[in-house]
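FYI, not all chains are in this one, though none of them got moved.
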Amino acid sequence: MRWIASGVTPIAFLVLALGLMVMPDTALAQEAQEVAAEAAEVLEAAVDAVAGESPAEEAASATPIDATFIANNLWIMIAGMLVFIMHLGFATLETGLTRSKNTVNILFKNTMIVCIGILTYALVGFNLMYPGFDEVVGIAGWLDVDAIKGFITADTSDTDLFGPDYAAYTWYTDFFFQAMFAATCCTIVSGAVAERIKLSSFLLFATLFVSISYPITGAWKWGGGWLDTLGFYDFAGSTIVHSVGGWAALVMVILLGPRLGKYNADGSSNAIPGHSLTLAAIGVFLLWFGWFGFNGGSVLSADPILVSLVLVTTSMAAAAGGVAAGLVSWAAAGKPDLSMALNGVLAGLVGITAGADQMAIWESVVIGGVAGALVYFAVIFFDRVLKIDDPVGATSVHLVCGIWGTLAVGIFGAKAGMAQLGYQATGIVAMGVFTIVFTLIVGGAIKAAMGLRVSDEEQIEGLDLGEHDMAAYPDFQQTTIKSYQLREA
Amino acid sequence: MHMIEAVIKPAALGSLKKRLTELGILGMTALECKGYGKQRGHTERYRGARMDVGFVPKVLLKIAVKSDDLDKTIEAITQAACTGSVGDGKLFVYELSRVVRVRTGEKDQDAL
């Protein structure tokens, strides 16, 4: 368990990482200059090779292997773009499900998460997560100090990184796709802690989480680590991305406490409606759209059969999840609940993610439908029984359905079986424990050192004024006259 | 001169305005408001929770009239805004000590 050991040095890592980013010392700068010069030559050569020839010549000299490689690489690049657009989906979803007085804060958080996520992934995460690839770039091991700047200053003259010998896509494509993935994981936390967390505390946690915790657990499977060896299967990340993000969200919510006014003295819970269900719906559609890249790109090639199967299972599960949550809310509460139906779509998507390439069509419908029903009860259970105040339902969607989806690989599809179910459970527990411990330590340290919650006055006035001195919608009259009173169902 | 403040259902505004125009009352000021009274607010739901919202959207009309026009205006409003169902609203009347038209500086009766 050498991985866990690294959990004790997160702060050191961060300082190092930030240091490298913000103020490279002269030695590094010099080294960088050299590397850049080399890189420049290689690039020049590459440019010449491609642009220098007339398109006709180039085409004429193309061999079959190139066309397949081009098509595969093209798909993974496009998949990366689709995963990127998920960040807009998360931003609009989380904005829509929270109050208008906290909108600037949420948008700022989500914009920064993408930016920080990509930067730190280049500095730390990518090399931490794929230690196997270190050998390719000639770096000894992932704990080596060099590793943390592997991608950003790597020897780009190693053409092995750019051709079929590396993968079905180039090294840059690999980074592009993986970096977009990594930031996703953090965004899950963002929604759960919204409307009361201090901006600086959150950004610090998010940076540490995306640059250390996520790559370590990810490496256990996708980096060829012990869970991979064991037989654990998680196609596109029901656990590696979603339940891991969900665990972090859960722990942070517990450390942070509920929003002011969420729970009454008698323990009953008040609903705090978000300010725009339109934004929430836009977010869910964009997330579904982006998920085509999230799951479809995880095939790691443009293989026609597998990718198209994955797109179909993904869509079927999303559709089944939406219908199931819509119907369950209709049956349980007498009227269909849009916020639940939207969560149901996401639940279906999270649920199918672990086994999207393993399921028959009807199995994806079942997995998605169960996830959709599950999310309805999970939201209510977290909200009313566990008193977890999660404004956007991130724990219900990502944690609960992420676990469900991971287990489903042992129940349905090509890998179904008791042994597999055991591997799946092992993976869920191992990653859960690591993430919980990491979040408790880092989140707890931040809480002790700088505090997690904004003041009550700031919460009442809104974080937009408190943290940013800005208003998101200055031209619209906000309503302050609302007095919702929960009527227990 | 009196000011009539009428809290009415939003849907009644159109016909009320028409009636007052017929009556020769050509000025009024309208505000969005929320009322609380015998009429119960609606129930809302959100992510599985059911909750009561006490306030109901209403329109608050302010109509300044010459004292001579007071009775007929009140009657007109009462009729036009009445649907007979709970929540139709209330009229409140108070005396104005002065009225000034900003543009011309006209005062009191002349300003109405």
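The first chain written gets the first letter, and so on, giving A and B; residue counts start at 1 in each chain.
Everything that follows uses one rule, which is that a residue touches a chain if its C-beta (ideal position, glycine included) is under 8 Å from a C-beta of that chain, and two chains touch if they have at least 3 such contacts.
Just so you know, these numbers come straight off a predicted model, no measurement behind them.
Formula of protein chain copies in the complete complex, based on this structure file: A x3, B x3.
Assume only the chains that are shown with their structure count from here on.
Subunit A and subunit B, compared by their mean Cα positions, are separated by 53 Å. Residues of subunit A touching subunit B in their complex: 269-274, 329, 332-333, 335, 337, 339-340, 343, 376, 379-380, 383-384, 393, 481-489. On the subunit B side of its complex with subunit A, the touching residues are 34, 43-55.
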